[in-house]
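Heads up, one of the protein chains got dropped from this complex, but the rest are sitting where they should.
On to chain A.
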Amino acid sequence: MRFGARLALAVTTLAVTATACGAPQDSGSRSRTTVDCAPYARYGEHPGTTVTVYAENRDREADLFEETWADFADCTGIHVSYEGDGEFEARIQVRVEGGNAPDVAFFPQPGLLERFARDGRLKPASAGVAALARQGWSADWNSYATVDGTLYGTPLVANVKSFVWYSPTFFRDKGLAVPRTWSELMALTEKVAASGVKPWCAGIESAEATGWPVTDWIEDVLLRRQGTRVYDQWVAHEIPFDDPRVIDAMDTVGSLLKNDRYANGGFGPARSMASISFQEAGTPVLSGDCAMHRQASFYAGLWPDGTEIGPDKDVYAFLLPGADPASRPVLGGGVFTAAFADRPEVRAFQEYLASADFANARMRKGPFVSANRGVDPANAATPVDRLSIQLLQDPRTQFRFDGSDLMPASVGAGTFWKGAVDWIGGASTRQVAHSIERSWPGR
């Protein structure tokens, strides 16, 4: 028994110490005098209340969010309890089914928001939030969070996807200029290939989402070659997935990505991109083994530590050009906030998130792009964020949302991804497009 008694004692001590250490410390006691509460007066006082937030962003990005709304929390008395989860899309459904829905969720896909709105789980946006939404965002942006004419939330984050990352040093050394039209881009590609460097690098491995970088490529090129009308029809399935115009866009992408002469710089033959993770796919740009990498603005955070971003630094990005120098087709994505509760403190928090103040404060903390009209590009943390915001605010820009996020999930997050992998692996364009078309639900 002596052994057992000692074990029991040890365990009890451990548990008691642990509970003592784990007791919540009063961290909300930051002196109010150091914070200027005047900008937050309009949100009212809600002492002792809690708003739970559930989103995909975790680690560093989660910290940046929490730091941004810390003053708001101090001044209004609302405790914002944030939870970031990589399995957001699967687990939000478990939580909502189980009656444990968060007060506010950040939806990375409009389709998911729409599903909960149709199920009657989401609360429509309050009058205050709706007013801020109209003031801050274009009708296009608000339409992504609108279901059957009812607004449910506001855009939070914007991603510009149509960027081509390159090394300004490499371009200078080789005497290359940033292309302003699609044909200049093609000429540039050929010129780099002729000099013995593979011009493009890409990687499409992304765990269960493997394939998505290729779907972005195809969407981007379709938007450029056929314009917004055909793009919208394709996304809404008013024209079939394997329409000849879509096949043409895919073949154009294929002439770059499925071409061993043009890809996969720094990694090997073109089909190697199926096993390269999208996170590391751009690194050969730094070593000069690859000239260009098409990836969204968020790739700014994925370069190795110490990489400097700017027009005359290690890496920079240009907009994937359109047919002529004046056109600005931009493919992008976004994250939307919506609420499962409509308590006063939840509405206050939503209003804060919908304000330009929040977006500006968040941008000063680190890389972040918002499509809010009130955002000042000068606050952008990186030159690419500034470029993104300028593009989003430019009236000539034709912004279109990432099509695969708007298509039914079984296609946009299923057969389109899988088809993209097969296609890179050698399957013919026609065959892949037909099989995706056949998988469209309710066809």
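Just so it is clear, a contact is a pair of C-beta atoms (placed from the backbone, for glycine too) under 8 Å apart; a residue touches a chain by one contact, two chains touch by 3 or more; residues count from 1.
Assume contacts and distances are computed from a predicted model.
Of "TIGR02186 family protein", "Sugar ABC transporter permease", "Molybdopterin synthase catalytic subunit" or "CoA synthetase", only "Sugar ABC transporter permease" is the UniProt protein name of the chain excluded from the display. The chain omitted from view is touched by exactly one of A:T50, A:T181 or A:T397, namely A:T50.
Of the candidate positions A:Y82, A:F267, A:F336 or A:F368, contact with the hidden chain is made by A:Y82.
The chain not shown here touches chain A at positions 1, 4, 11, 14-15, 18-19, 21-24, 50, 54, 56-64, 67, 81-87, 91, 94-95, 97-100, 277, 279-280, 298, 301-302, 304-305, 366.
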